[in-house]
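Apart from one protein chain that is not included, each protein chain of the complex appears where it belongs.
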Amino acid sequence: MRGLKLPLSQTQRVRLQRAFEKLQSLSAKANSDASLTVADTIPVNYEDAFLKGHGTADLNGELVATVCGVVERVNNLVYVRALRARYKPEVGDVVVGRVVEVAQKRWRLEINFSQDAVLMLSSMNMPDGIQRRRTALDELNMRSIFEENDIVCAEVRNFQHDGSLQLQARSQKYGKLEKGQLLIIDPYLVKKSKQHFHHLEQFGVDLILGRNGYIWIGEHVEARDSMVIDQAKNIEQSTVVEGINQAYTPLEMRQNICRIANAIRVLTSLGFNVDLNLIMETVELSSSLKIDIHDMLGSEFHVLVAEMEAERRSLTTKRKR
Amino acid sequence: MEYVSPEGLRLDGRRPMEMRQLRAEIGTVAKANGSAVFEMGNTKVIAAVYGPREVQNRSQQINDQALVRCEYSMANFSTGDRMRKPKGDRRSTEISLVIRQTMEACILTHLMPRSQIDIFVQVLQADGGTRSACINAATLALADAGIPMRDIVTSCSAGYLNSTPLLDLNYIEDSAGGPDVTVGILPKLDKVTLLQMDAKLPVDIFENVMGLAIEGCKAIANYIREVLLENTKQLEYRRGL
C-alpha cells in the first residue's frame, strides 16, 4: 500500500495538494531539518560525550548515518530513526504473526522481521487449560493447536542468542485468530501505546494493532478466563464456544470489519499514523457521509481523509499553543 | 561513422561531457520492502528489494552476515528486437554477479545475521548504460527499504570515440565497438567499487576516461541524495506525531 496511485480530477488534486501543504507546515521544523540520507554527516558536538545508537556509523572519526531517516537525540544517545525500516522488536510488544512451520516443540512464525520468530510449545496454553508438563503426545498434537498459515497473536518474550525472537502466548487474549482480516502495513505507522487490543463495542469487532505492522480485524471473541478451576464448567464453556464458532458470521459484522479495514488502508496509503482515534474518526466520517465501503478506496474519500487529518492536526497544534 | 561532429555535438545533440537526463522515483512496487525506478535518458530500470527476511535455503545461511542475492533480467520488449531469453543467459548471469558484489560491498551485512536480502532488477527500456542504471536503482531501493549501508553506490559509463572521451553512452555509441568503461563509486568515501572495461585503450587515455566516469557518478550521487532526502521529509511530515 505505497503511494497514491489514484486517478484524481483537477479539483481533487488541488485539494489534496493543499491538505499536504498544510500538514507540511504543521510538522515540526526541527524534524524536517533533521532528515538525512545515507552517509550524511550527523551534526554532533564532538566534544560532548555521546553514545552512537542505531543507524549510525563511525567513518574516519566522524559520525555518519547508515539509513535514511530522522536524527533523534535522547540525552546522550544519538541515533537515526529510519522510517521504512524493519520492525524493531522490544520485549513485551504485542505482535501478530503467521505460522510458517511446525517444528520440534515449537512453531515458527513470520512477523515481518529479518528472521522468523519462535513460539515454544511450552509458552502456549494447552486447550484444556491445565498447567502441566508437555508430553510427547502433546508434541504430536501440535497441529491441532496451530497449523501452517494460521494467524496467531503473541507477545515478545525475549531475544534468542542468534537474534531472532521468542514469543509467548500464555494469556487468554493471545492465541489463534479466526474470523477476520489481516492487514499488513509498514511497522513505523503503528506507534507504541498502552493498549493494543481494542474491542469496538458498537461494531462488535476486535482490533489488534500488532507492533510489527500486522493488523487484525475480526469478530469479537470473548476472552476466556484461564484460571477457572472447575473443569466441568470449562468443558461446557468450550463446547458452547465451539458451537458459536461454527455459526455463520452475520453480514453486518462482515461489513463492519471491511469498513474498518478500508479505513486503515486509506490511512496507510496517505502515510498517516494508524492509531485507534484516527481509525474511528475515519470510519465515522465514512458512515456519516454514507459512503459505500468500496468507495472508501476511491479518490474522493482519500482527499476527504487528508483534509480531515489536516484539520485535526491544526487543531491539536493550536491547542498545544 | 561520425560520433562526434566537428562542432562537438554527439548523435543525440549532447556535448561530450554531458550526461543524459535523470529521473528517479521511489516506492513503485507496493509489495516490496523497497523499490525504485531509475531513468537515464531512454534507459529505464525498475528495482525491488525484499528483506532482510528469513533465508529460504537453510544451507546457504551465513551465521554472521546477511546473504545478498541479486537477479538481473531484461524484459523481452526492452530492446528493439524481441529478446528470446530474458534471463539465464551468460550476460545476465554476469551482470547479476557484478551487481551483487557491488551492493554487497556497501551493505552492512553483519548487522543482519542469518537473513537474506533479495535485489531484483528488471530493465524495461534498454538504450545503453543498463548496468549503471541498475546499480543506481538498486541503491535507491535499498535506501527505501531502510537497509543500513556504508554509503550509496552510484554508477556511470564513459567511452572513447573519435578521439574524444564521451560520458554516458547510449546504445548506438556503445555498439560502435569502441571502449566502454563502467564505473561505480562510493561517493562519500571516494572509492571505486565497480570497474569494468572492454575493447582496447592505452593506459593514459584510460585514466582520463575513468576520471570522466567518476565525475558523472558524483553528479548522479547528488541527484540521488536529493531524491532520498525529499522522500524522507515527505514521509516524516505525513506521518505526523
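Letters A and B mark the chains in the order given here, with residues in each chain numbered from 1 onward.
Keep this in mind: a contact is a pair of C-beta atoms (placed from the backbone, for glycine too) under 8 Å apart; a residue touches a chain by one contact, two chains touch by 3 or more.
Everything below uses one rule, namely that contacts and distances are computed from a predicted model.
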Omitted chain, identified by the protein name its UniProt record gives, among "Transmembrane protein 231", "DNA replication complex GINS protein PSF2", "Protein ECERIFERUM 7" or "CCZ1 homolog, vacuolar protein trafficking and biogenesis associated": "Protein ECERIFERUM 7"
Displayed chains in contact with the omitted chain are B
Residue in contact with the excluded chain [from B:Thr28, B:Ser73 or B:Thr102]: B:Thr102
Quickly run down the residues of subunit B that touch the omitted chain. 60, 67, 69, 90-91, 93-94, 96-98, 100-102, 104-105, 177, 181, 184-186, 189-203, 206-207, 210-211, 214
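In this section, only the chains that are shown with their structure count from here on.
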Can you compute the centre-to-centre distance for subunit A and subunit B, using the mean CA position of each chain? Integer Å is fine. 34
Contact footprint of subunit B on subunit A as seen in their complex: 1-3, 20, 23-24, 26-28, 31-32, 35-40, 55, 57, 59, 64, 66-70, 82-86, 100, 110, 114-116, 162-164, 188-189, 270-273, 309, 313
Parts of subunit B lying in touch with subunit A, wherever the complex brings them together: 27-30, 33-35, 51-54, 63, 66, 108, 112-115, 143-152, 187-189, 225, 228-229, 231-241
